[in-house]
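Written below as structure tokens is the structure these notes are about.
The other protein chains are all here in position, but one chain of the complex has been omitted.
And now, subunit A:
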């Protein structure tokens, strides 16, 4: 049985142009869409797929379907195999959240201070603006090595000098604070740059009016600057939080991959996947990291009604 589709009437000329434009746009977008499907869509689908299997990284074809067993599974002997039953995973989650909240908070405060300083007129402002770009331009791995050296207990300026030879990175509880300090140093500049750009878009006549009304600088900051800066600040916060939640480099370089697994969610996932070759379990952890981050994005966007465009 065949159904005849009605022949469409000849389109009006202007609609024809519109349709042609839309077709051109599609052709222009096609390479990008294919590339994104290849490097993001398909791998994400594969990760989710593998998370439901027990499989080894070296032989992905020999896999057995175990449903959500990678997430939660207790054998008959009472051995807990799901990663959600692993205290080390929850330690990594806790450390990552602590890292994110504290470092993003400090970056915002320091970034705001630096941006306000650089936004006011003084001798040497150009130099400070240039200096601001330095930590931002340094590769994360390089800054991690620089700080690992500063923290070194026999050679480091901080480790040997300030801390009197304490190996601050050897202990996970103190290491997380040392790592926060590194991240704050590295990315405060980025925050300051974004805040500075926001500050420069604020109308100056408003401040003149506020001065006339006798509002103190402090009042002006809380009543004018901060509310007006809110949109720029929120987007910067979202981007920084996302970066901090998926952190890996700093931990991996400064603590080594074994200890990175207990300080960052990504480190835990990578250890399961690559070091332990557990394709299924590693994929399941990756899915969990993905879900956690997406939930946080959605929470941010809905709570603050962040607009991206």
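By our rule, a residue touches a chain if its C-beta (ideal position, glycine included) is under 8 Å from a C-beta of that chain, and two chains touch if they have at least 3 such contacts; residues count from 1.
The working rule: contacts and distances are computed from a predicted model.
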{"item": "Chain not present in the shown complex, as UniProt names it (candidates \"Carbohydrate ABC transporter permease\", \"CoA protein activase\", \"Formate dehydrogenase iron-sulfur subunit\" or \"CoA synthetase\")", "value": "\"Carbohydrate ABC transporter permease\""}
{"item": "Listed residues A:22, A:212 or A:303, member touching the removed chain", "value": "A:22"}
{"item": "Subunit A, residues in touch with the chain not shown (by the definition above)", "value": "18, 21-22, 24-26, 28-29, 31-33, 35-36, 38-40, 42-47, 50, 57, 60, 113-114, 117, 122, 124, 127-147, 149-150, 152, 155, 157, 161, 185, 189-190, 193-194, 196-198, 231-232, 235-236, 239, 242, 245-246, 248-249, 252-253, 265-266, 269-270, 273-274, 279, 282-283, 286-287, 289-290, 293-294, 297, 306-309"}
